[in-house]
Every structure is written in structure tokens, then in C-alpha cells.
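Attaching a single structure in C-alpha cells format; questions to follow.
For this depiction, one protein chain was excluded, whereas all remaining protein chains were kept in their positions.
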Amino acid sequence: MSGDILIEVRGLCVDYGLGSDAVHAVLDADLELRRGEVLGLAGESGSGKSTLAYAITRLLRAPGVITAGSARFGASVNLLSAGQRELRGLRWSEIAVVLQSSMNALNPVLSIGTQFSDVLRAHRPDMSRADRRARSGELLEMVGIPADRLSSYPHELSGGMRQRVMIATALALDPSVVIMDEPTTALDVVTQREILEELMALRDRLGFAVLFISHDLSLLVEIADSIAVMYAGRLVERAGASAIFRAPRHPYSLGLLSSFPALHGPRRAMEGIPGSPPDLRNMPSGCSFHPRCGYAFDQCRSDPPPPLLDLEAGTRAAACWLQDGRMAVPAELARPARAPATAAAPAAAAPAAAVTAGPEPTGGRS
Amino acid sequence: MRRLLRSPKIVIGLCLSGVFGLLAIIGPLIAPYNPNTSASTTVSVPQPPSAAHLLGTTQVQQDVLSQLLVGGRSTILVALVAGAAATVLAVLFGVTAGYFGSWGDDLLSMLANIFLVLPALPLLIVIFGFLGKGANPNDAVIGVIIAITGWAFGARQLRVQTLSMRNRDFVDSARIIGEKSWRIMTFEILPNLIPVVATSFLFTVIYGVGTYTALSFLGVISTSHWSWGTMLYWAQSAQAAQQVHLEWWWFVPPGLAVGLFGTGLALLNFGIDEFVNPRLRGGAGEVSGRQARRAGLPRRPQLGLTPVLSGPVPPGPVPSGPVPSGPALSGSARSSS
Partner (left out) sequence: MRMISRRVAFYIVTAVVAITVNFFIPRLMPGNPAEAVLGRVQASESPQAIAALETQYGVQTKTGLWGQYVQYWSHLLHGNLGTSLNFYPASVAGLIRAALPWTIGLVGMATVISFVLGTLLGVAAAWRRGSWLDGLLPAMTFFQAAPYFFVAILAVALFATKLGWFPPNSGYDTTTLNPGLNWPFISSVLDHAALPALTIVLASVAGWIIGMRNMMITTMDEDYVLLAQAKGLPSHRVIGYAARNALLPSVAGFSLAIGFIVSGALLTEIVFSYPGVGYLLFTAIGSDDYPLLQGIFLIITLAVLLANLAADFVYAFLDPRTRQEA
């Protein structure tokens, strides 16, 4: 995974509100997005994934406040200290955003063409009107919509078409980063598939990096290069997509993966994750996942939450005390990351493997 | 309930309205003179405020303060009756139209729209004009007639709210149980509409005050029937504002009274509005101006420019104590690959 780093986030903390009533939406987030990479940001609602993405670009609405950490674009731009003008220059030409429900993100009283050309007019002032029109038509064709729809209004288009328009708009200035906030959640499955395929094709052709936010881990496993999993405002695991899919290291990731069935492999009972995400105003002590974790033990409750621990020579990380090297890791969390030579599905229960000698962790194991 | 009282708008509104409500009740009782009696028949110039006449006199030497107090009751009473009657009509038509739908709704909506579009004041002028100045209708009747022109706005709002509520689960379950329609409307739907009904009532009372005052000012309503509008009628006929020595004590008190009464009710209305729609409240959502300033943030939130705290992080409930050491836990935990 080479390529220079486009977005680097270190220790970012984002709150809603100030003072004692503040809600900690994101805590100590570390992220890197490289050129051309697709980074998936996974988590349930309220995990802080959208908050993190919008905070990076300073688009978070009130009462959001960034309270600590740093976010840089490239080597030179400090996103957190940039002023209006610097941000405006960067926005859309380098970092573009595709918002969640396209139905609301398009201005209902303006034609599609106007909503393309306003970006062009703002960032490329020397383009003539004819040029703008040509470019807008080009963008529409790029996502498979005939250019004569430029004069249509948003309410005259279907949901799938509107989302395509959003994607086309995002690519108008050939940005190096596109942040997509659940771009297909509001669409039916068939349209979802079409749009994602088009998106990946465009990515291959134009080479932009994608920060793809979704609650659907199964989707991310298919399209992302690497995945970061968030829970209750913290990053709990970070790894390559296939590595996470075959061999999760954090109990939460394991739970997420066992929440959807695999197409191959022996049948097994589908488990979910018991309980529900914590109220951000009333977080459990210690590791925020421990009330729902089948592997929790005393340290999980008593100590401050575990930081992201580097594993496997720094190629991945997980925030779990089980991975700190002091004790035996349960089999499900220690599967080999590479697929075995045989075609057997890696998710098959491999009983009694890899449990080395050592004190048995206390606490139940489901 | 207590949160309602925390809004300054509601408090001021309540105080103002309360004062006027009190005035409506005790006004004529504390008036020092009969508003019709002339203190003197020889002087024909309005007298400025003095010890004997706290608000001065009119051209025919009637006491302005007494007129204000007596007229106050009439004005406020008419407004309240108009508000109540209009609200009853609005609830009746609006909720029924919204609940039953189809042709009944179409008919009632058309009726409401007609009344909304017809200019109220000219219509009332024609009605009262033909009623004749000889007939001296009492306050309640005046209020009801004014209500005929003022119910449509509230009815439209109530209809919209009822429409959205009609398909909710609790209404469906009541219908399945077999409750009669009127019971559903009265006991299930109406309680949820209280804020809309309240705003509608206040709005119509304000409308009633303005309209009644206007009608009296025009002289359409008998000018011997004291109200704030009548005072202004007499002040205008005597050209009180055009005189070189401004006879301000004659026209300012009644106008001010109407204005303040209306303002009090309007503030109450805003307060209820803000309570129901939290987005309209205060400034930056949950970050008050003071908090922002203390944290070193710009006081007004700017769209598209999420504020970044530059000072020390304010303490929060999440402990950030030292992390226990272990072999894999050196500074390399945060290094990039």
C-alpha cells in the first residue's frame, strides 16, 4: 500500500457542546488516507464515523467542536488551523464530499446544470459559459446520464439518478480525495450495486482516493482496500479489507462479521452482538465495548480504554487488551490473515487451534 | 413547564398580558371619573396631565385616564371573545376537515380559503355599517362578528396538523377498538394539538384587538361605546397630532396600550413557538455565547468552519489517565507504517 499520504489524522477529538454537558463523539482518532486508496470507515449509528469525516473537513455543524488532535492534508495544509479562504480553495478541488441522502443534498429550486456550473464558476473563473456547459455534460455522461438532463430539476430524477449526479458533481474538479457518507444506504439493492460498480470504475480511471463511510461491513469488505472500524467514538480496529474479513482481531469486528452470513463455507448459527451501543453521555468504565464483549475480563473494566495496539509488524492495529501480548488470544481472534492453501472457508470453526499455554482469561466466552 | 418560564420572551409576555388582563377586570372600578363627563364647559382645549387628571383631558374636558380604563375593558373583552369564538370555529372546522378528508375536507378548505383571502376589514365595515350606528351591539356580539373573519387561519393550521396525525398508530388503534369519530378527535387528536390551538388563540386575540380598534377608529362602531379605538377617533377628529402644541396625552396612551397588549401576546406566541421548535431557540444550538467565549471560540457559529479549540481541553467524564505498560505498548502504538 504505497503512495503518499493525502490525509493524516492524529489524536482527533470531537465534542458536541462544551463544558460538562459536552458529548464526546470522537476520541483519539488516528487515520491515514493514501493516494488512490479506498479506506472504509465502518461502525454502527452513533459510532462517530460521520462526525470524524466532517470534522476533518471542518464541515461539522454546530454544536460540534474539535477539541484536540491534528488533521493535515498533504504535507503542508493544517486543516484545523486553515482559514475560510484556504479551506475554500481546497474544498472540492482537492477534497470532495458526497452527502448521505442525495434527495436532500440537491437544491430543489435549481437545475442540475446550475449545480454543476456553480462549482466550476467558483474554482475555475476563466472557464467560459460554453466550456462549463460542455464540462457539465461530460460529467453527466461519465455517470451514465444523458447530457440533455442538464436542465432537469432534482425532483424530476429518480433516487439513483440523483445519487449519480452527486457523484458526478464531486468529480467535477478532479479531486484527489472523495469522502462518501453512506452513499448507497437510501437506495434499493440493485441500484446500490450498479452505482458502486460505476464508482469503482471511475476510481480506477481517475485515481482518486475514497474515504467510504458505511455501517455495512460486508459492503466495505468488497470495495475497500483497508478498513477502520469505529465503536462509541473510538477506532477499535484498522487493517486491510481481506485481513479483517478473514481474521478479525477485535471482538467487535468479529461480532460484526458474524452478523451477516457468508456465501461459502459450512452453515453456522448466525450470531449478532448482544446489547446495544452505549449512550455517549454515559459511557461504561474502561473499554467501552466490554459490556457486550464475550471475552471481557477485569482489566477491560478497570483500566482506561485500550489504545490502538500495533500488530503483525505494524500492518494492522486493534484496541483490545487481548492483543497486548500478555495472554493467549482466543482462536476466533487469532486466525491466520492469509487464506490457507486449501479452498476451505477461513470462517470455519477451527476448534482448539492456536491456544498457547498461559493463564486462562476469566470471564465468559460465548 | 419550568423550562417554559425560563424564556425571557414568555416571562415578559406573561407579565404584559397579565397586567392588561387585570386591567380588563378592575379598570372601570378604579377609574377616577366617568369618561363621559366634562370637567368644565368653558375650556375647549385639551389640558395636559395634571394632578387632577393624570393623563390630561380631551377637547371637551373628559378625563383621558378614565376613558383609557373603561375603554380597556371593552377592548380586551372584545378581543378575548373574538379569540375564543374564532378558535372554537377553527378547531371545529380544521380538525373535522383534516380528520374526515375527501369532499368534506375539500368543501371546508375552500370555505377557509375564501375567508382567508377576503379582506376582513372592508367586509366588517360593510357589516357594521349596515348594522347601523343606532344599534349599539354589546362587546360579546362584536367579538363574535369579528371572529367570523378570523377563524380561517387557525383552521388551516389545525387541518394540516390533524392530517399528519390521522395516520398515526394511536389513532388507528382507537379506530380499531371502535371508538366513535368525535371521541377520537376530542380525546386522542386534540390533546396533541394544544400548542397549535394556543398559538392560534393568541394570534386571533391580537387580530381582534387590532380589528376592533380599527373599526372604532373609523367610527363604524358607535362612538359613544368607549374603547381605545374610540379615543383615537376623537383624538383624530380634533387633529390632536397636528396641533402645534402636541396633545400627545390624548393619542399616545390608547395607542400605546394597544401596542403593548399586542406585543405581550406576540411575545407569548414567540415563546411557545420557540419551545415547540427548538431550532429557533437562542444561538449556536447547545453552545451558548458565554461558553464559546470562555473557550476562546468565535461567538457566532459559522457554517462550514467547525471551531477548533486552541486552549486546554475542558475536562470531561472520560478518564484519560496513564495507560499500563506492556511489550507492545510503546510509542510505536501510534507510529505510521
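Should a chain be cited, it is by its letter among A and B, assigned in written order, with residues numbered from 1 in that chain.
By definition in this document, contacts are C-beta pairs under 8 Å (C-beta built on N, C-alpha and C of every residue); 3 or more make two chains touch, one makes a residue touch a chain.
Predicted model, so just to flag it, every value in this text is computed and none were measured.
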{"item": "Residue, one of A:90, A:239 or A:254, that touches the chain absent here", "value": "A:90"}
{"item": "Hidden partner chain, touching residue among B:88, B:116 or B:190", "value": "B:116"}
{"item": "Identified contact with the non-displayed chain, of A:123, A:149 or A:215", "value": "A:123"}
{"item": "Touch criterion as defined above, residue of A:41, A:66, A:80 or A:105 at the omitted chain", "value": "A:105"}
{"item": "Those residues of chain B which, in the complete complex, touch the missing chain", "value": "110, 113-114, 116-123, 125-127, 129-132, 135, 153, 206, 210, 213-214, 217-220, 229, 232, 235-236, 240-244, 246, 248, 251-252, 254-256, 258-263, 265-267, 270, 279-280, 283-284, 289, 299-301, 303-304"}
{"item": "Hidden partner chain, residues of chain A it touches", "value": "57, 59, 61, 84, 87-93, 96-97, 99-101, 104-111, 118-119, 122-123, 153, 155, 169"}
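The definition used in the following text is that only the chains that are shown with their structure count from here on.
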{"item": "Rounded Å distance, chain A centre to chain B centre (Cα mean)", "value": "49"}
{"item": "Chain A residues within the chain B interface of the complex", "value": "5, 8, 10-11, 13, 15-22, 24, 27, 30, 32, 54-55, 58-68, 80-81, 84, 87, 283, 299, 303-304, 306-311, 314-315, 317, 323-326"}
{"item": "Chain B - residues contacting chain A, complex", "value": "284-287, 291-292, 295, 297, 301-309, 313-314, 316-324, 326-329, 332-337"}
